[in-house]
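Missing here is one protein chain; the remaining ones are kept as they sit in the complex.
All chains are identified by letter, namely A and B, in their written order; residue positions are counted from 1 within each chain.
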Amino acid sequence: MKPHLPELATAVEAAAVVVSAISGMVSAARARMDLVGTFTLALVTAFGGGTLRDVLLQRRPLFWVSNEGYVFLTLLLCLAFVYSRRAFEFADALDRHASFVDALGLALFTLTGVHYAHEAGLPGLPAALLGVITGTFGGVLRDVLIREIPAIFRPGALYAVPSFVGCWVVLSGPWLEIPQPIADAAGFTTIVLLRMASVRLGLRLPAPHWAGKPEP
Amino acid sequence: MKPHLPELATAVEAAAVVVSAISGMVSAARARMDLVGTFTLALVTAFGGGTLRDVLLQRRPLFWVSNEGYVFLTLLLCLAFVYSRRAFEFADALDRHASFVDALGLALFTLTGVHYAHEAGLPGLPAALLGVITGTFGGVLRDVLIREIPAIFRPGALYAVPSFVGCWVVLSGPWLEIPQPIADAAGFTTIVLLRMASVRLGLRLPAPHWAGKPEP
Partner (left out) sequence: MKPHLPELATAVEAAAVVVSAISGMVSAARARMDLVGTFTLALVTAFGGGTLRDVLLQRRPLFWVSNEGYVFLTLLLCLAFVYSRRAFEFADALDRHASFVDALGLALFTLTGVHYAHEAGLPGLPAALLGVITGTFGGVLRDVLIREIPAIFRPGALYAVPSFVGCWVVLSGPWLEIPQPIADAAGFTTIVLLRMASVRLGLRLPAPHWAGKPEP
């Protein structure tokens, strides 16, 4: 994605960082944390997935080192969020209606993960896992830190599955001899559409055979 | 171990991956997770220790990248486990009686950790720690993700200790001028025997002086 439409990708990436950071900030406010906790959760949510991707693939500089502006932006957002009730209410309302931007962010982070993994020579299934990890790990880390069962482990709208399916669409480019920009666009669209279909229309995985039984 | 008896080691490794993955899947089923949570816990349990080992030692490709077949196998196992009650019951029964295979897996993962650490030039105590980390970290991560106190932190059968003792047996090879395959076999056997002695015969560490007092 990045090399083909760099300006658009950068705009989507910045939006994705902001939306992820706000989701961390809202979690921090709910847990009545202070500025330090809020900034930490914002950083973890926005940069956790990309950092784990870079560590696993040995890419340096890290995502948030070469994009120093994102860290600075996150800090400014946190200061406003923690000390201005108006900014907080704005961010909170945004978070409630951010599912579309969030889906764009999931798609974009996933695409960076699967692309870098493919570049590093990973075969299909591990590359797809890297894509999913990049798209979802920030949220998992956020939930572990506030001691909630990570959302990815609870029933609800699909998150990892759209990311996983989109990875295979992206990876099918070379196999089907489709030009990569088209495969990328198709993968991106697949992730956003599947995610929104799950949020809006209730698309779900088939339930496990143990569904509905009480926990032992 | 690996270079000396490659076929046997591969068979034990595959068995160890399957047993670890099943232990993650059973935890996921107990917490009433869906396919995504089950697959994630299976991956984390089976590949967490080896991944941390590879990150700490800067080894690439990662364990689950060069063994793509293990990931694929784990995915198939999860699909069967989540959607077929018969497969679930089989895996659950296996998990209840897997302590011997689990001990083989602990021994094998430990040996890979201590070997790679030794190759990378780590001195004895850090190399032994790497062995223990490789053998135990997957289970720790599984328990943190489902918000349980990791088993390694609860009273019960020894897990880290057999791994630690076995590492020193392996590392004693060069010091005692024993051929390495023999030291490896002795370390492997030590881990399995100590672990089984703890599970079956109740072998334990001496209790801390605070044992038996209620938590404050």
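Quick note on the criterion: a contact is a pair of C-beta atoms (placed from the backbone, for glycine too) under 8 Å apart; a residue touches a chain by one contact, two chains touch by 3 or more.
Just so it is clear, the model here is predicted, and its values are computed rather than measured.
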Touching residue (missing chain; options A:T40, A:S99 or A:Q180): A:T40
Touching the absent chain when the full complex is considered, from B:A80, B:L94 or B:V161: B:V161
Contacting the left-out chain in the complete assembly, out of A:L77, A:L111, A:L145 or A:V192: A:L145
Hidden partner chain, residues of subunit B it touches: 55-56, 58, 121-126, 129, 140, 144, 147, 149-150, 152-155, 158-161, 205-211, 213, 215-216
Hidden partner chain, residues of subunit A it touches: 28-38, 40-41, 43, 51, 55, 58, 60-62, 64-65, 68, 71-72, 75, 82-85, 88, 144-147
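Convention: only the chains that are shown with their structure count from here on.
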Subunit A and subunit B, separation of their C-alpha mean positions in angstrom: 30
